[in-house]
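See structure below.
Only a single protein chain was left out; the remaining protein chains are all shown in position.
And then subunit A:
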Amino acid sequence: MTGFGTLLATLLSHWRRRPWQLLALVVGLAAATALWSGVQALNAQARASYDRAAAVLGGDRFAAITGPGGQAVSVADYAALRRAGWRVSPVLDGSWQAGGDRFRLLGVEPLTLPAGAPGGGRIGTEADLVAFVTPPYRLIGSPETLARLPAGAWATRADPELPPGVLIADIALADRLLARDGRIDRLLVAPEQPGGLPPPDTLTGTGLTLTPPDESSDLAQLTDSFHLNLTAFGFLSFVVGLFIVHSTIGLAFEQRRPMVRTLRALGVGRWRLTGALLAELLVLATVAAALGMALGYGIAGALLPDVAASLRGLYGAELPGELGLRAGWWLTGFAMALAGTLVAALSALWRLHRLPVLAAAQTEAWYGAQLRTLRLQAALAAALALAAAALAWRGEGLGAGFALMAAVMLAAVLALPPVLALVLTLARRRARTPVAEWFVAESRAQIGGVSLALMALLLALSVNIGVGAMVSSFRATFLDWLDQRLAAELYVRGADAGQAAAMTAWLQDRPEVLAVLPIQSVELSRGGYPYFLHGIRDDAMYRESWPLLQAAEAPWDRVADGSGVLVSEQFARAAGLALGDRLTPGGAGPAWTPEVVGIYPDYGNPTGQAITSHARLTARWALPPPTRFAVRLTDGATPQVVAALNQRFALGPEQAVDQAALKAVSRQVFERTFAVTLALNVLTFAVAGLALLISLLTLAGMRLPQLAPLWALGLTRARLARLELVRALLLALVTAALAVPLGVLVAWILLAVVNVEAFGWRIPLRHYPGQWLQLGALAMVTASLAAALPARRLGRTPPALLLRVFSDAR
């Protein structure tokens, strides 16, 4: 033996003779790495963006003082705290709409802002400060954010460091734009305070509460569920990809047993050989991982706009539009790929390492002796199923939701080979002809070889069914809800209070107008969870069509008389509100603690919502006159009213939006929100199909010794090929049939556990047998494609080759 190089070259010659296998290995690993690293790139991008936002806005690094239940603080309370020695600074923080776009507007008071506080250090030079605190004031934002503002409407100053979608303004301007009327969202508490200060509440008697730093929910925390979702998908495809790697490596090592035995007989040491095999694997894994990373970067880039849209739609979080490359991402990607390869190769390496020099070549050794394996798998599956049951019963939180999902999937996947074996054992009893009996026995013997591929198929199929059912259920529920929710025929917005009043008067005079209903709200918060309190005018539109999930007696009467409020599902879940609980929205006037008399779905809204009567809202909060209205019209009158409105008031874009257009926009937002999920779903399925194809392709080469005797007994090659095809289809069919109940279970977990935790809403599960059939058919097509190539080859195998099987066996 000359050297390690020669040894490696000898080992590598295997791949030269079997390029398909090499391709399978590289493709499998690249696919596994690609989806995983793609998802990681997206997550890293988002986290970096949140970190940047936190660094600039840094709200959670300071303790904060808020009113009872996270409500606003009055200016009088602020002054009282300052005069008692508390070093606090007022912050307004709200969502502000300008030109049809929403921004996060942060109002700061630069004279008292503690060092390092949100918005601090952003104001610029002395002249900038004067401009900042003096009319017409300045809006500070990143250039992209400022570009979204209506041109020329605001004095601005660009600061590229600011996160997208965030504007910083002097508190006086923010107070006006956010219609706060002196209400302060929170008081930041400077880190250094004089000693002996009395607690805030004893100073004001208004229930002020001090929240220590870090406890307020921030963007990273809020969006964790979304990223966990992505990570789960990435990991799923990583695992599916590793199935491919595992079966390919297993096969390749198995086929090299004679070579290994020869090398050992020639005197190559056991460790040296294992080292060479390991080196070979690492080289292959590195190449494949690099391919996968490049692919993953491409996937992340392609998905980024949708992810950004989802995050904006679901949580109001903003993501920059360009994907950054981070060293950490490369390192973890490669590490994952290498570690995955090693894990996938471990058992094969171990067996080769311990291979006795003089052992006879047994081709079936790799997938034979499976009874023990089957029993072990069945036992593991049962244990996991028990764990899943426990999690479903007792688990809480999103982590438990995903753990439940993982336990269910793993249990199902592990149960697959025993179940298939059981099915085939039952079938064997029914086999009447020798060929049929052979067919069943042969299928059973093959389970070990194809089970990994079938497992991957089962995973991909059930996740597809589950995610498909979730998205479809959601879509159906969402569209129904949209129809009910957007009941008014027309939504109009006045450019200012004057125009709004003129439009209202004009509309009310027209015979085809049934009602003009104001849309107005204030932003409040309860326990740190922000929500908008809307005021509605009592109208049949709400009573008849507003969807309610739960309601007390006569909810609309209670809302109209001010004794009750309706709350959105997200708000109810986040704030732990149930029917009969009381809210303390605050505002001016005597204490007001309306009861929760109804909970309504509010899908896709990142903030909480509650509804009271318009009269109550305007009585307690000094709001400017409403500028937005829902208009109810007689049937078919919408186009002419819109045209007349436009003619009379020369409306700008989006000032009058009809129901259909609004629904279209909502639908579009919805589709974008789930585009990422669906894309990942399809990609995972593709990886699973690939796994099946590669498994069958690699198995085909090993099938010859088993088939040769049958051919010798008189079965034609064509018939043998047909039987092979049928077998593949049968195994795929059973897998697909098992995937349906598993998929429904996955859908249930997604809708009843994961969605509730992640988004705060629960959607009723609907079933889509059409989708099952489609997926089943797709699985069969994949399986038949995967089996067709080997079957075709078998049909054309020269008889001489079949004969050689017998001569070789000697």
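Simple rule for what comes next: contacts are C-beta pairs under 8 Å (C-beta built on N, C-alpha and C of every residue); 3 or more make two chains touch, one makes a residue touch a chain; residues count from 1.
FYI, contacts and distances are computed from a predicted model.
**Q** From the names "Carbon-monoxide dehydrogenase medium subunit", "Iron ABC transporter permease", "histidine kinase" or "Pyruvateferredoxin oxidoreductase, alpha subunit", which one matches the UniProt record for the unseen chain?
**A** "Iron ABC transporter permease"
**Q** Please pick, from A:R16, A:R83, A:R394 or A:R429, the residue that touches the omitted chain in the full complex.
**A** A:R83
**Q** Among A:P194, A:G580 or A:P798, exactly one should touch the missing chain; which is it?
**A** That would be A:P194, which touches the missing chain.
**Q** Using the document's definition of touch, tell me which of A:A172, A:A383, A:A661 or A:L715 contacts the absent chain.
**A** Selected residue, touching the omitted chain: A:A172.
**Q** Determine which one of A:L22, A:A98, A:L129 or A:L422 touches the chain that has been left out.
**A** Per the contact definition at the top, the residue touching the missing chain is A:L129.
**Q** So that we can see where the missing chain sits, which residues of subunit A does it touch?
**A** Within subunit A, the residues touching the omitted chain are 75-76, 78-79, 82-85, 87, 109-117, 120-121, 123, 125-126, 129-130, 133-135, 170-172, 175-176, 182, 192, 194.
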